[in-house]
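Read through the structure below, which is laid out as structure tokens, and then see the notes.
In this view, the complex is presented without one of its protein chains, the others remaining in place.
Right after this comes chain A.
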Amino acid sequence: MTVLLEMKDIHKVYPNGTKANQGVDLTVHEGEIHALVGENGAGKSTLMKILFGLETPTSGEIRYKGQPVTFQGPRDAIKQGIGMVHQHFMLVPSLTVSENILLGDELRKGFFSLFRDRKRELTEVDQLIQRYTLKVDPQAKVEMISVGQKQRVEILKVLYRGARLIILDEPTAVLTPQETDELFHSMKELVKENYTVIFITHKLREVMEISDRATILRAGKTIETVQTKNSSQEEISKLMVGRNVLFRVEKEEAKPKEPVLKVNHLTVPDDKGLEAIRNVSFQIRAGEIFGFAGVEGNGQTELIEAITGLRKIKSGQIEYLGQDLTEKTVAQIRAMKIGHIPEDRQTTGACLTSTISENLILDCCRAKEYRRGPFLEQKKIKGFSQQMIKDFDIRVQNEDALAGSLSGGNLQKVIIARELSKNPKLLIASQPTRGVDIGAIEFIHREIIKKRDEGTAVLLVSAELSEVINLSDRIGVLYNGEIVAILDNSTPLSEEEIGSYMLGIKRQEQEAVAE
């Protein structure tokens, strides 16, 4: 194996004093899939930005194909044959696929080469698509294609510019499992043609599945580079977090008490007025976690929005401790000790342009204890925020930092702190650990179980089936807007068993579902 890329003792200190990289070493062989793993904030993205010329390192050396290189900008990196697929797609929605692929490198013709040679452009793009079997319609507008296809366009863009080393920044974060499989297939095909792939992720299952070697970063330093096939998930996660991580969540048997939430024959419309949830009934008791499994888009979002008052229902009842919720406003519902961790922390969960402490008291800023007349009681709010930051292990400089400056895991902890500190009787947790690193996932799971043991009824929705299985005491499976099964999970079920319900292959008898 020849060494393609060497990054030696890379340091990066940002002007505000943040030390993102403090001595990172990375060696990548030609023709391998090299995973770059680490928790959020470990310095993976910074390192790749340096490699791609988006950031200049404070010190350190980069050797590419044996030659020392310095990149002033992405153009330099592209010229050398390095391409990057960013986590947030860099595409122009209203342009077509082929226009996006060729953007900045259009084929020209005519008077002073002023015009686009659209015929030649299309044949070139067609050839590119054929050659790498990355299926996508070159004439479709990018705004019309699926997320998986958009990613293919990004990869095609990089290939078109002649990249031999392709950096993929958390490419699977936005993909469905099927799309992930397709992406992995393409990656393997590329490697066969002696392309080299650097794959940033914090999902260990993917590291094990796809990579040849993995370099683990922690707190801005390289911890180790391992051969994937000689390693294990446990070993890598230990290297990432610096301690042992429990994959099985430890919990006692649930001691459920009285029902807290009763949903009867609920039907909820989606944005277009079609029935997203059809005739759904279930109950959740105090002291149990009821998890919803299901492929995303089978009505989970609408169900949660209906219960939390964010969406009007069509028919049915939602009863919480004997009170009907369907006619209540969101504020009224929140005042009834119902906590809600929304699925999208950036838009629904938090106000990114406010400070952490403002986000923490968003829900209770009307409460007397944080007010003096019409004004906010700053001292008390500060005390409360500092307490929360300590209790929930939110890693920030201080409580006045903007919520938008936090990493995903820390922002999620802010939201969880806000929702749990009100001691909810019902906690609705939707994708509580999406895009959060392992250490934080473990913490969030423990907090949710702690609340359960204190007698909170928990409604959990997650796209990660393993999360639903690990946490839930009972599992309801949603398929096409209906509950097709309610399963007892006191001894954990297997993913396959639930999977066959999720895909609509199996279905429980109606009586059993209705209880």
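By definition in this document, contacts are C-beta pairs under 8 Å (C-beta built on N, C-alpha and C of every residue); 3 or more make two chains touch, one makes a residue touch a chain; residues count from 1.
Definition applied: contacts and distances are computed from a predicted model.
S.K.: The hidden chain: which UniProt name fits, "Phenylalanine--tRNA ligase alpha subunit", "Hydrogenase formation protein HypD", "Chemotaxis protein CheA" or "Nucleoside ABC transporter membrane protein"?
M.R.: "Nucleoside ABC transporter membrane protein"
S.K.: Considering the whole complex, which of A:G23, A:G297 or A:G499 touches the chain not shown?
M.R.: A:G297
S.K.: Can you say which of A:K65, A:R116, A:K238 or A:K337 touches the chain missing from this structure?
M.R.: A:R116
S.K.: Of A:S94, A:S405 or A:N423, which residue touches the hidden chain?
M.R.: The one listed residue touching the chain not shown is A:S94.
S.K.: Tell me which residue among A:E61, A:E143, A:E224 or A:D344 touches the hidden chain in the full complex.
M.R.: In the complete complex, the chain left out is touched by residue A:E143.
S.K.: Please output the residues of chain A touching the missing chain, sorted low to high.
M.R.: 73-75, 78, 86, 88-95, 99-100, 103-106, 108, 114-116, 118, 143-146, 157, 271-272, 297
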